[in-house]
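Sending over a structure as structure tokens; questions will come in a sec.
A protein chain is absent from this complex, but the other protein chains hold their places.
Letters are used for the chains, namely A, B and C, taken in the order the chains are written, and counting of residues starts over at 1 for each.
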Amino acid sequence: MNPMKIIFRIGYIVAIGLASLCLNSCRNQSLEGMVVFTRVPAGNFDIHGKAIAHKYKGAQIVAINPDKPGVPEIILTPDFYSACSPDISYDAKHLLFTAQQKENDSWQVWEMNLENKTSKKITHFEESCYGPAYLPGGRLVFSRQMPETGTGPVHALYTMDLDGSNVSQITFQPHFDYTTTVLHDGRILMLTKQLFPQPGDMMYMAIRPNGTKTELFYKGPGSSILNNQVYETGDGFVYFIEWENGNPNSGDIISINQNRPLFTKVNLTSGITGSFYSVLPRQSGGMLVSYRPSDAGPVGLYSFSVEDKSLGAPIYKQPGYYVIEPVLVEAFTRPKNLPDDTNPEKSTGLLLCQDINVIAQPDDAGLSDNAKATKVEVLGIDKSMGIVPVEDDGSFYLKVIADTPIRFQTLDKDGNILYGPSGWIWIRPFERRGCVGCHQDPELAPNNVVPLSVKKPPVSIPVEDSYETEQSPTIKSLNKNEKE
Amino acid sequence: MKPKIQALLFFIFAILFSVLDVNGQEHKMNYGKTPDDMIPYGRFQKAYINFFDKPQAFTGAGREKAPPTDLTEVRIGFLGPLEGSAMVPQGIQMLQGATLAVDEANKKGGYNGLPFKIMPHNDVGLWGAAANEVVKMDDEKVWAFLGSIDGINTHVALRVTFKLEIPMVNTGDPDPTLTETRIPWVIRCISDDRQSSYALVNYIYRKKGHSRVAVLRVDSRYGRVGILEFKDAVLRIGYPLVLEVRYAEGDTDFTTQIQRMIDSSPDAIVLWGNAKETALIIKQIRKMGMKQPIFGSDRLMSPELLKIAGKDAEGLVTTCQYNPTLNDSALQAFNKNYYDKYGMEPDVFAAHAYDGMNIIIDAIHKVGLNRVLIRDVLTDLKTFQGYKGVTGKIIFDASWNDIGSIWMAEVRDGKFVFFPPSPLTYDKPANNKSTSE
Amino acid sequence: MKKNKKLFFILGGLVIISLLIISVHKVSRLHVNYMTAVDDHPLNCISCHVYTQKDGIVAKLINEDYLSPFNMAVSPDGSKLYVIAQDGDALLVVDTQTNKVTGKIAVGERPHSVAIKSDGNTAFVSNQWADNVYEIDLSLLKVVDTLKTGSGPAELAFSPDKKFLYVVDSYSSEVSIIDLQTKTEIKRLVAGNNPVAAVFSPDGSQAYVTSRRTLPMPFETPPITELTVIDAATQMVKERKMFDNAYLMENVAFTPSGDMAIATLIRPKNLIPSIQVEKGWMMTHGIGIIEQGNEGRVIQLLTDEPNAYYPDPFDIVITPDGQKAFISHSGADVITVIDLNAIRTLLAESTQKKLDYYSNHLGISSRYVLKRIPTGANPKGLVLSPDGKNLYVAERLEDRIAVISTENLETIKTINLNGPSRITVARKGRRLFNNAGHTFQYQYACYTCHPDSHEDGLVYNMAGADMGRNLANTRSLRDIGDTPPYKWNGKNSSIYKQDGMRFSTVLTRTEAFDYDELDALVAYIVTGIKNPPNLRYNPSGHLTEAQKRGKKIYYRTHTNYGEEIPVYNQCATCHPPPYFTNKQMTDVGTLSETDDPMLLDVPHLNNIYESPPYLHDGRAATLEELWTKFNNDDKHGVANDMKKDELNDLVEYLKSLRDAKYYKNDPEYH
Partner (left out) sequence: MKTTIQKFAAGAKIFSLIILGGCFLGFTTDVNKSDLEVPATKSIKTDIKKELGVMPVYGNWKTFTKEDGLPADKAFCVRIDGERVLVGTNAGLAVYENNEWKTYTVEDGLAHSGVISIDVSELTGDIWIGTLGGLTRWSAGRFYTFTQFNSGLPNDVIYSVVCDGKDVWVATGGGAGHYDTYTEEWGIYTERNAPMHEPWTYGVCAGGNKIWIAAWGGGVIEYNPKTKGFRDYTDPDGEMEIDLFPDDGVVHNITTGVSYADDILWVGTYFGLSRYDGTHWKGYFDHDSGLISNFINFVKADGSVVWLCTDLGLSSFDGDTWVSYQKDKNSKKGKILITNDSGLKEVDAPTSISHNFVSGVDIQGDNIWLATSKGVCRGEKLK
């Protein structure tokens, strides 16, 4: 080898090293205590909050120091065409976000090292992935757009290790599912909206990171629109933005109590005109909110006092940009790392319903015999999976094919539909799920009795032969509508 | 219906009090056919009161109760050793005998078209007792029941029978005290140990002229109560036993007891126990050199004894409550039908159970489905007095004990040969003080 | 060459040593992996081999003698607080002005409650493990008399005329009535199962006695726990109020007007397959109310919330104005404040049917829970100052009393009882054991199903692979350190493994204990849970005649018929002293159709009389039933040859079995 070449090469390497050192030292500016948010070009923003996934063209993730107004912002994602949905790791050293490198790329999840600002692509799907969030145990959860199967733009939640391995789909329903936050108890709080057979309302559901035990967490009145960014504070409050009854001009800050989320709603900003888009409670107290005072003008970052229910001065506001999804670069308590009781080698899970006839707030008369359901029908996406008679105590016990969306409807003794179809559910492999009833008060604990149905082996779903032959009236009409 | 029953009752009453033949017995005799010289304290003292001169009436209510209208079968209880007892083979024979009677009755149309049904119960439930089984029978609504063999279990059953008021027919327990409780709900259709004892005493002492008798008996209620009458009788005629030794149920080595017998130098031996142990005893007696004649209780009349004791059993004399070889058409028909149905020879328990069950069925036919009326007819000392069954003629005394004829059997050429015992002598009824004047 | 040789030896030695180290390491790794069922445990030998020392110098060094304040009473003038130190076997006198402990009177073993006479001069202290009550002269701070009671005396109550002392006998399930003039017990009345608390109604006409365990119920039927009503005039039980589907009714209080009596309780879900914690599927906690009007209506209401549970409610006190009730949740380190007027309104507007519905409702508590006040570890006894202004809270595992203002509902101060300042590993474990923080949404603590670290008398549907299968009778945790394996199916070779990852997956359903926590928990379970003395059946070691006969049967080798009993089927083969278990797995013919095929762990039998029901699935309500009902084939020992009186003798002997220490050095048992 030519000595010159060798010297040149060494020089080159040293130069690069020095350059990168220099660059690094520039980049290694600590973000501790700063606020990171998404800055969306005004024209690309969904001002009515209807889009569940945030995938704004040209959006950038930006950091500012809220205590030092006037100090210019740092753009963290200059190398990306668009970047959204920042999520800070528990030690505040990393950041997850979703981005497209070039204009026509799909959106994928990236992780940024906040010390050196370098990013690493984590998801490698053909379809886009949105809304990442850290999970305990070195994993993350995100929403993936599913290949089209005729049930609409279905998005499902996935989890994987931070190195991209051990990918696992955890939701299986014709819905748009999206992660909002991970609750302190370790469950994922998912924003979800039914797509098939007809569009449903938005609601928050809590779900274990292995996709089991999904339950309703919160739903607003009517067709309220819910924001995809939720925060739980250390004292047990949960904050988010709700467009009550779908009113597009009034996104309000809502607080609910995590102990009793369904019935503790407080609208903190009903007295404030304008619309809110994001809320970020700070550990030190107070809040940062994305707010737009009127129909015109940008969405800026403001401080907000919960006690006074009043807005402070704008912290960051830039014409032509909407500022949303603020997060704090600040270490916080890791949620509980919930154990996984599913078994990927199994193909079924079990479902127990204690009493199909339990109803919310019974009157003293109780249900008449005619109003009592004696059978339950399990419906798949496009076919009935069988009709199962319930036991005398109203219980039924099913072995359900795993990771398959199903719905239920209750039938009386003559086969007439009493209630239903219900919303979609699915059972994970080896999951064992229980419910008190089909349409009971969601705050009702089960009565302590041995359900008659568990005295026998479970009924397998789909019931043999019923898959094709026993087509229920519901499915028939469904198929007919589709054809039309 | 009512005047009819009343008539019947008053008639029975009248009969009991007025008819000359007070006890329905063929001849006026001492209680239990006891020979005069064997009357308790007969030589020294007249008893202040004799208890069993008259039958005990049942004065309780219940005769007016109408039969149920929703029956699909007529249930009759059965209590016997069916598991967990050394007597299970006998219990099964008893059940088969009873079942044969029921089957025959059902072939003839049952009771007004309703079939009879046996409700079998083991007489000693684990951790329980016969009493609990009788309570279960009451829950099953039986009209009467048959049972059992063991003296303890039968007594326990009898006691609760009185509370429950279920007529009880016993065909297998020879314990004399069973009918001496005065509970007016039981009749016995098999001769008791008192009759066996008297026959043996008569035979051993009077006919064979022995005077020094040693007894080896099983240490159970059967052995203890059975030998009691024998012991009392020989004492009263002046020949107290020279020795009474015992062994436990299930024992196989009797050397000690036999040596004690040798030491007591008897001129005859009486064995009171179950066939199996007694057969071993006989072998060991002969092996140890005793040549004395051997006599024994009713349970020894068994193929099992012949099989085990073999040649050593030759000359053994026992009592038996009936003669299975008697040339009687009913008996032989029973023997045949039984063999055809069960593939085995009936034993004494089967034959008596057959008779007992037939008596129950007859009683139901006569008075209908009312336990008190069934009791009344079973105990009226008239309807079934002198009943001719396959086991012979049944004669009830005032305590409803069967004091009909007994048989004796001797082993000759490896077979039991039956013969009637010599008659006991009676002078005149002794000791006439009775419960009411 | 020589040098080489030397080098060779040195090298060789090094190789051997390193090989040794490696192999020791390897062996240790294997051992630890086996015992813990994980492969990443830090090979910390202390974890299992030091903290679990039960006696000896090491045990002395690593442990402390804590006080553990439990129940309390306040002097009539409010100047003194009398605190039972449950582990300190003492009655502490606290000056409420100076917040200082001013006196300490040694009392009997495991004191439970203290009652102060209205003149303030005399205290009575129940000694739960000594079966007596001490009379204490408070001016002299001296025990002046000992009153004999039934077994396990717990709460004390004076009759309204102050002539009688009612003593709740928690172990023998009775109430002893003691004539305070003659100092003798005049009678015992049957109470509920494991009664603990007694209180007289404000008008003095009746006493309410709550109990902890369910009455004996048929297999697979819900628990029912009794509140016993004693008529003060006749001194007889007047009525027995039944609380369906509830148990562990630790304490009860009347409102000053007497319109309600409120007891703490737990509503367990033992009959439902234990497939999830969410939505109250395992345990719920609340109160039982008896209305004075409405024909004495019995109501149960929860104090839980849909996503937050407040386990192990222990004590309850009601303010003199009848407006507020305070409940100590010993499993959540919280005092719940209840608005009694809100309760009154709810009761007034609701039919019984509605109230029955509410008894399972997790949201209804919003209507009457005013506040949750956090406390130190394991709040137990509560007492109000006579003026009702201060609430004293015994923080048992803190050796501390918290003082809460009943007006602004804040903790205003704490009183240190001067226990050891060091928190030992076992103490930390005991806190973990008692606290529900390691269960999803705080729904239950270890203590909930293992009250007093014993067992709760319930059979749980633990739902192995399928639901409705593999019922499991809760087992006592007393002195189990030397009786591995654990679980009825014997799958866990150590307590470490028992409480490890799988435990969190199927039982607590939240993050597993970390290794430090596991160390602590295991240390507590192995060293800190003792058998109470068997004062009922074997106080002195001298067996009764029946027990002696029973012992002969226990050790017999031949049946009554003289047949030899095979060694494997003799009692003492599987149940040898000192623990009366051979620590093996076996089949005694007791598996039912709903059990997966398996062998069962041979249970230890020390203090077995305290643990009904029996068998792995709790089918046998009494010891007798083991043989009268579930041993038809003589597989669980040969017994069917026995007479009933022999069985009685055997049962009497089994009841005499006590702590293993009594058998370890007894030559008769070897």
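The criterion applied here is as follows: a residue touches a chain if its C-beta (ideal position, glycine included) is under 8 Å from a C-beta of that chain, and two chains touch if they have at least 3 such contacts.
Model, not experiment: these values are computed from the prediction.
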Message: I'd like the shown chains that the missing chain touches, ordered by label.
response: B, C
- request: From the listed residues C:Asp87, C:Glu226, C:Glu398 or C:Asp595, report the one that touches the chain absent from this view.
  value: C:Glu226
Task: Using the touch definition up top, pick the residue from B:Glu104, B:Glu180, B:Asp267 or B:Asp362 that touches the left-out chain.
output: B:Glu180
Task: Among C:Lys104, C:Arg188, C:Lys583 or C:Lys661, single out the residue that touches the unshown chain.
output: C:Arg188
- line: Of the candidates B:Ala105, B:Val142 or B:Val156, the residue in contact with the absent chain is B:Val156
Field: Which of C:Met236, C:Ile412 or C:Ala465 contacts the chain that the document leaves out
entry: C:Met236
- request: Extract the touching residues of chain B with respect to the undisplayed chain.
  value: 3-4, 6-7, 10-11, 13-14, 17-18, 31-32, 40-41, 45, 47-52, 56-62, 127-132, 135, 138, 152, 155-156, 159-160, 163-164, 176-177, 180-183, 221, 431, 435-437
Message: Counting contacts across the full complex, list the positions on chain C that touch the omitted chain.
response: 150, 172, 174, 187-190, 215-216, 226, 228-229, 234, 236-240, 536-537, 544, 546, 621-622, 624-625, 628-629, 643-645, 647-648, 651-652
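Keep this in mind: only the chains that are shown with their structure count from here on.
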Query: Out of curiosity, which chains are bumping into both chain A and chain B?
result: C
- request: Among all other chains, pick the one whose mean CA position is farthest from the mean CA position of chain B.
  value: A
- line: CA centroids of chain A and chain C: separation to the nearest Å works out as 42
- line: Averaging C-alpha coordinates per chain, one finds the centres of chain B and chain C separated by a number of Å equal to 61
- prompt: Mind pulling the chain C residues that touch 2 or more other chains?
  reply: none
Task: Name the residues of chain B that each touch 2 or more other chains.
output: none
Residues of chain C touching chain B in the complex: 561-562, 627-628, 632, 640, 644, 647
Task: In the complex, go through chain B and note every residue touching chain C.
output: 84, 126-127, 250
Statement: Residue set of chain C touching chain A in the complex reads 220, 222-223, 245, 267-273, 275-276, 278-281, 284, 302, 305-308, 351, 353-354, 357, 360-363, 366, 440-441, 461, 463, 466-468, 501, 504-506, 509-512
